[in-house]
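A protein chain is absent from this complex, but the other protein chains hold their places.
Right after this comes subunit A.
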Amino acid sequence: MSTLLTVTGVTKAFAGNAVLQGVDFAIGPGEIVGVIGPNGSGKSTLLNAISGFTPVDAGRIELGGAPLQRLAPHRIHGLGLARTFQLPAMPEKMTVFEVLLAADNRRHGFWASLCGGAEQRAQEAASRALATQWLGELLLTGVRDTPAAALSGGQKKLLSVGCALMGNPRLLMLDEPTAGVHPNLRRDMVAMLQGLAARGIALLIVEHDMHFIGELCQRCIVLDRGRVVAQCTPAQLSQHPQVLQAYLGSEHPVVLEAAV
């Protein structure tokens, strides 16, 4: 199987607190991989490291063979990686539709986009069509012209998924996409994300909802205190001794059953 993203030996410490300790894994095109683990196990930090928001102390990260460790986030985005944030903050002074349009950053020449030839107008029309399409799929059509900051928590989550999709990514990383999203819509999201994977987009999904993980993911990466303690299918999770160890003392063993 060809790989799209390869993460090798990624290590990160914040002021002596080791948050990622030699993380290794790989994802192929069109694959859906879940990242689970207790609070504070380093899941969001892993996404930040891959997307260039947190510089790593050691290790290699490659997307389609290109090393990412030293690149700024906007360059990494240019290579085809989009992400969402665990706590999406949205602009006050832009409408939902404008935020989506601003998230479409296929290469535009500075002067070209000011002068606006026929090609520019065609591109603008294409972005508007794409934005309208995602508004529909994410059930945000009704709030198209509201200031983005005024959305509810769940709607912001959905909008941030829409923003990530505006960039036409090869790899999409979502940080707890279903937190605060209505269960019905959660089911629709499973279908939508599977549709993306069918088109060859790889998905790396940080999530606490084991139902969602169980329905969606082919493979799970379990992080505990910054280490990958298991990689297996969602169904195998509850039999994995190290996974049980990682969740021991909490309610999680019960939760793990949900993934079966």
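Simple rule for what comes next: a contact is a pair of C-beta atoms (placed from the backbone, for glycine too) under 8 Å apart; a residue touches a chain by one contact, two chains touch by 3 or more; residues count from 1.
Convention: contacts and distances are computed from a predicted model.
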Query = Of the candidate names "Sarcosine oxidase subunit gamma", "Acyl-CoA dehydrogenase", "Branched-chain amino acid ABC transporter permease" or "2-hydroxyglutaryl-CoA dehydratase", which one corresponds to the UniProt protein name of the undepicted chain?
reply = "Branched-chain amino acid ABC transporter permease"
Ask   = Just one of A:19, A:35, A:56 or A:163 touches the chain that is missing; which is it?
value = A:163
Request  = Tell me which residue among A:105, A:133 or A:242 touches the hidden chain in the full complex.
outcome  = A:105
Query = Tell me, which residues in subunit A touch the chain that this view leaves out?
reply = 51, 53, 72-74, 77-78, 82-85, 88-94, 98-99, 101-105, 108, 110, 113-114, 116, 124, 147, 149-150, 160, 163-164, 166-167
